[in-house]
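Please see the structure below; I have some questions.
With one protein chain removed, the remaining protein chains of the complex are shown where they sit.
Per-chain residue numbering starts at 1, and chain names A and B are given in the order in which the chains are listed.
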Amino acid sequence: MMISPLLAAADTAGVGVAPAWVLAIPFLPMLAVVLTTLCAISKNKTKLPAWITVGCLAGSFVVTMLAFMTLSGETNTVTAWRWFDLSWGDGVGQQMVANLGFYIDNLSLLWMMFVTGLATLIAIYASEYMEHDVGKGYTRFFFAFALFVFSMLCLVMGDNLLLLYLGWEGVGLCSYLLIGYFYKKPEAVAAAKKAFIVNRIGDLGLAIGVMLTFVHFGTLEYAELFNSAQLQGYIAAVQEGRAGDVPLMAQLIAVFLMIGAFGKSAQFPLYVWLPDAMEGPTPVSALIHAATMVTAGLYLIARMLPVFLVSEWALPVVAWVGTITALLAATIGMAQFDIKRIMAYSTVSQLGYMFAGLAFLTSTGGVFHVVTHAFFKALLFLCCGAVMHGFAGQLDLRKLSGLWHMKGWRIVSVGMLIGCLNLAGVPFTAGYFSKDMILAEAFVTPGYGYSLLGWVLLLTAGMTAYYTFRVFFRVFTGPVQFEAGDEHHGSDDHGQDGHAHEDHAQGHFHPHAPGIRINAVLATLSVLAVLAAGLYFVSPDKHGWVGDMLEESTAHNVYTADHSAAAMFVIDGDTHGAHGHDDHGHADDHAAHGAHGGSILGMDPHKVMYYVSAVFGLTGILIAAWAHGPKGLVSGFIGGRVEAGKCRMDGVAAKLGPIPRWAENKWYVDEFYHFILVRPLRVCSHIFHMIDKLLVDGLVNLFGYLPRLLGRGAQPGQSGVLHGYALSMAGGVGVILFIVVMVTL
Amino acid sequence: MAEKLAYLWPEVTLFLATCAVMVIGLSPSAAVRRLCPLISGLSLAAAGIFAIGTTPTLADGAEGLMPGMLPYAKAIIAAVGILIVMLLAGTVDRGEEEELAAGVRKFDPLRLTSGEFYAFFLFSLTGLMLTASADSLIWLFLALELTSLPTYVMVTISTARSRAKEAGVKYFFLGALGAAIFLYGFALIYGGTGSVHLGEIHHQITLQMAGDGLNGITLAGLLISILGIGFKIAAVPMHYYTADVYQGAATPVTAMLAFVPKTAGFLALILLCSAIGWHYGETGHALPDTIRLLLWVMAVLTMTLGNVLAILQTSMKRMLAYSSIAHSGYMLVGIIAGPGATFTESGISAVLFYLLTYGVMSTGAFAVIASLERTHAERTQTGELAYDEADSIEAIRGLARAKPLLGWSMVICALSMLGFPLTVGFFGKLPLFTSGIAAGELPLVIVLGINSAIAAFYYLRLVSYPLFDEAGDEAGGFITTPMRTRPAVAAIGAVGVLAMTVFAGPLMGLAHDAVQPKLHDSDAPIADEAMPTEEAEPVAAK
Partner (left out) sequence: MTTLAATELADYFPLIVIIMMAVTFSVANVALTLLLGPKRDGKVKSIAYESGMNPIGTARKRFNVRFYLIAMVFLVFDVEVIFLYPWAVTFPNVDRLAPGASEWLIRILFFLFTTVVAYLYGYRKGVFKFD
C-alpha cells in the first residue's frame, strides 16, 4: 500500500504565506463595484462604468497571471484581516474563527485565471452589447457584473468554507439581479425568482454541510481541515478498507455539500432554473450561466474532494446524477428551437459530464472539462448573443439561415463553428480531450454501474454532437433567409430604440452586424478555444496541463491516492494485478486501472476512448448534416435543406409520435414540479394564511381589549393619554421596585 | 482641566459647530443657509477624527471608569451621527426654502427654523459624547439632559402635522418625569455614598459590599436611577412614549430618536454599573443581587413586550419603535453579563458593538421609509407644507422591483436587524448570547433566543413585502423623495451593514479594546494603576 501523498503533504508541505499583492485580485473587482456605484449616484450617463469594469477586471486578470507565474505549485494563504473571532474556549470546535483570507493553490489559481480572463473579455463584449441601455440600466449592469466577479473570486479563493459560502450567496444574488435585469419583462422576473428559489434549496444543503463540517472537524479553514489528523485518519481508514470506521456524520457532510453543488451547478433535479435564466442579457448567460458560476458546484467538490472521498455514498450519487442530467438535458436540447436555450441545455448536460468526471475520480478530467468548456461555451453564447443582437432578438433556428454567407458575420460564423466542434468533441479539439478523459475513466473506475454510465455518456456525446451541429447547419449554412425578432416590442434586451434598424411596416429589416469590440472578443475567444486543445499536449503524461496543475493541489493528491481508496467500493474486490499500461507514465494511475481489471479490449482505456468517442461524435455530426445540412453540402445525400424552416428531420420527427413534442416541452418536468411542489405549497400557504388571520386577528383584538379593560379598571376618570402614560410609568417604577426589593431582601 | 480637555476635543468641536450653525442658519442668503447640514456633517467627521485621535491614558482614565470606552463611543456616535445628519438635511426647512425660492414668502428670520434644527441636533450629539466622558453624577445628569432636551424640540418642529406637536408634548412631559426619577436616584446615591464622583462611588460601594451590604439609601438610589435611565433606552416600564413619539415625529427625527437617546442611556448605564462593579453574586462576577434582579426583570419584560407588540403593528414606524424597545431588552442582557476576558464573554463590548450595528441598520431602515413620500405635499391648517413619508407597511410592497435601491436596502437592513446569519446583526447578537452564557444567565439567554425567534415574524415582513410581493395601490401613492441624501443614507446603511459584516472582526476587536483596559480583571495590574485606592481583592457579598 503506497503512502498517500496527502498524508505526506501533511507532514512536509506547510501552508505558505502569499504576498499581499494577491489581495488585489478580489479587491480590484470590488473597486469596480464602488466606482460604478459612484457613477450611479452621480447619474453618469456615459459608458464610463463599462470601462471602469473592464479596467479593473483586466487588472485583476494581470495580477492573477502574476500570481500564477510566481505561486503555482505551492499552497499559500494570504489573510486580509480576521473576519470574526467568536471563540468561547480553546478546545476543538470552540473556536469559531474565520479570516478574510485567500487560499492560493493550483486548483484555485485555475479557476481564478479563467474567471478573471473570461470576465474581462465578456465585459468588453458587454460594453458594446449593452450600448442601447447607456444611461438606463448600463451602470446597474456593470455594477452587478463587477460584484459577481468579486463574489466568484471570494468563492474560489476563500481560505475557509464560510467565505466560500459568502461568495456562494453573493454569486446567487448577482445571478438573480442579472437574470431579472429586464425587470419590466414578466418572464425575466419569473426566471429570476425561479433561479433564486431553486438555488435556496441547494444553499440550504451547503449551509448544513458547512455547519456539520464545523461541528465535526472543529474548523472551517481548508489548510487546517485537510491537514487535520481526523480527516487524515479517515482517509487512511478508507485506504485500508475500513470504510466502516468513518463516522456517519463525516459521511453526511459530503452528501449535504453535494446538494449545494447540485443547486448551484444545475444538476438533476435542481437544473430547472438554468434554462430559464437565459432571460438575462447574453453576456451574463455566457459568463455566469455557462462559464463560471455554474462551475462553483464542481469547484466545491474538487476543493473538498478529501471529504467526499471518505463518504461511501456521495461520489456514486454524484456520478449517477451527473450522468442522468447529461442525458436528460441532451434529449431536451435536441428538441428545442431557441438557440440560446439549446446552449443552456447543453451547459446543463456538460456540467453533468463534469460531475460524473469528478465522481469517476478523475478530477483532472472533470476540471479540464470545466476549463475547456468555459472557453468554448462562452464563445458559443457570445456568438448566439451576436446573432440575437443583430437580428433584433431572433433566436428561433427555424427563422434564421445562411449567416455564413452574409456580410459582416464571418467572424461570428467561424467562432460558432469552433465552439460547435469543441462541444461536439471532434478529434483534436479541446473538448475532445477533456471529454475523453471522463469517458475513459467511466469504464475503468469501479463503482455501482459505472460502465453503464459510461455507455450512457457516450450516447450523450453523440446526441451532443447532433444538436450542436443542428444549430450550426441551420443557422449558419444554407440559403440566406431570416426573420427579425420582435425586440422593438421590448420583449428582449436590446433594440427598444430601433437599434437594429428594422422597419416592419415596409418589411425591410437590416441585420446589424456586430461591431469591432464584439468581433474582437469573439476572435480572441475562438483562438483561445483552439489553443485550449494544446493544453493537453503540454504535459501528456499527466493528462495535460490541468493534470499537471492539479497534481499539486488537494484535488489531485487524493486522486493519486484514490484507486486504492476506490477499491473499497468494488463489491467483489477482485484484483488482477497491474497491467502496466504505462504509455503516459503515470504508473500509480494505471496500476489502479489494473486493480479492477478495467481495460477495454485489452488496451489502455484512454486510447480506446479516443477512437470510440470520435466515432460517436462524428456520427452525431453526420446525422445533423443529413437532416439539417444545406443543399449541396457534400452531395445530394447529405444536406438538402433549401429553406430556413424545413428540414429532413421533420419527417423523422413525425414518425416518432409525441416523443419530440414531449422533449420540446422538457419532458414536462416544470409542470411536474408545479404539480407536486408548487400546488401543495400554495394550498398549505392558504391554510396557514387562514390560521394566521384567525390567530393574529384574535391577538390584535385581545391586545386591543386588554389595555382598555385594565385602563378602565385602574384609572376611572382618566381622560388624557399623557396622564395615563405618566401614571403607568410611575406605577411601573413603583411595582418593579417593590417586587425587586421584596424578592431580594 | 487640561487633561480633561485632552479628551473633550470632540465635544468642543461639535459645540463650536453648533454656534456657527445657529448663527449662519439665519443668514438671508439661501446659499449660506444651505451650508448648515454640510457644516454639521463636517464637524461630526472632525469630532470623529479627534475621538479616534484621543487615546486617554490611564491617568486621564481615572476620571471616568471606562477610559477605553471614550474613543470608541465617540467615534461610533460621530459615524452614525453623520448618517443621521444626512437624513435630517432638509427635513424642516424644505418647505420654507421652497417657498422662499419661489417668492411666495419673504425672508423672516423669526419664523425660519433651518439653523436651529441642525444646532439642536449637534447639541444633542454634544450631550451624547459628554455622556460617554462623564466622571461624576452631575456631569452625567447634565449630559443626559443636554442629549434629550433638544430632541423634544426637534420632534415638535419636525413636521407641520399636529401629531408631531402631540408627540413632542408627550415626549417632553414624560421625559421630564424620567429625568426627575433618575435625578432623584442620583441624589440618593450621593446621600448614600457621600460623593458624586463615579470613582469615589465605586470605592464606597466596594467598601459597603465588603461590610454588610449596600446601605438602604445607596441601594434605593441605584435602583431608581437605573429605572429612570430606562426612559432613555425605552425599557419597561418607561417605554410608554416610544410608539407614539416615533410615529408622530418625521421619520428622519425618528431615526435619530432610535439611536441618540438609546446610546446615551446605555452609556450611562454602563458607567453606573461599572461604578457598582461586577464583582458580586454567587459567581463573583455579577452585579449585586438586587440590581441584577432589577435589570433581569427589565430585560425580560422589555424584549418580550417590544417584540409581541411589534408583531401587531401595521405601521412601519410603530413596528420599528417596538422593535427598538426589544433591542434595548437584548442589550440589557449584555449589561447584566458585564465585562469579560474575551470578546465573546464580555457583555459590555457586546453592547458597545451592538450599539454601532443597531445604529447603522436602524438608520438605514428608517432612511428607506423617509425616502418614500406621498406624491403630493399637503398644506396643514396653519398653511405650512407637510411632506408625508410612508408609514403603512403596504407602502413597501414590491419595492425591490419598483425602486431596487430602496427595496434592497430595506431587505438588507431588516435581515440584519433580525440577526440573520452572516449579517452584522448576527455578529452583534451572538456575543450577547455568549456573554450571557458565560455569566451563567442561562434562563435569560433562553428568553433572548425565544425573542429573537419572535422578532423574525415581523422583520421577515419587511423582507418579504419588498422582495416577493407585487406593488399594490397603496405603494403606488409614493415616490422617491427629491432629497437625494435620504436614499443615499438608505444605501449607505445597507452597504454599511455589508461592510461591517466583512469587517466584523476588526470592529469587534475595537469594541473589545474599548472595555479591556480597565475592566479586564479587577486584580489585573492595569486596574490597580487606574484605581490605586481600590482594594485589590473585591469581596463577594455573603
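FYI, a residue touches a chain if its C-beta (ideal position, glycine included) is under 8 Å from a C-beta of that chain, and two chains touch if they have at least 3 such contacts.
Quick caveat: nothing in here was measured; it's all calculated off a predicted structure.
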Chains shown that the absent chain touches, full complex
B
May I ask which residue of B:142, B:217 or B:385 touches the chain that does not appear here?
B:217
Per the whole complex, from B:23, B:450 or B:479 the residue touching the absent chain is B:23
Note that subunit B touches the chain not displayed via residues 1-2, 19, 22-23, 26-27, 109-110, 208, 211-213, 215-217
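The rule is short, and it goes like this: only the chains that are shown with their structure count from here on.
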Applying the document's contact rule, which stretches of subunit B touch subunit A when the two form their complex?
169-170, 173-174, 177-178, 181, 223-224, 227-228, 231, 236-238, 240-241, 244, 289-290, 293-294, 297-298, 308-309, 311-312, 342-345, 401, 404, 422, 427, 430-431, 434, 437-438, 468, 488, 491, 495, 502-506, 508-509
Can you list the residues on subunit A that touch subunit B in the complex?
37, 41, 81-88, 99-100, 140, 162, 165-166, 169, 183, 189, 193, 696, 699-700, 703, 721-722, 725-726, 728-733, 735-737, 739-741, 743-745
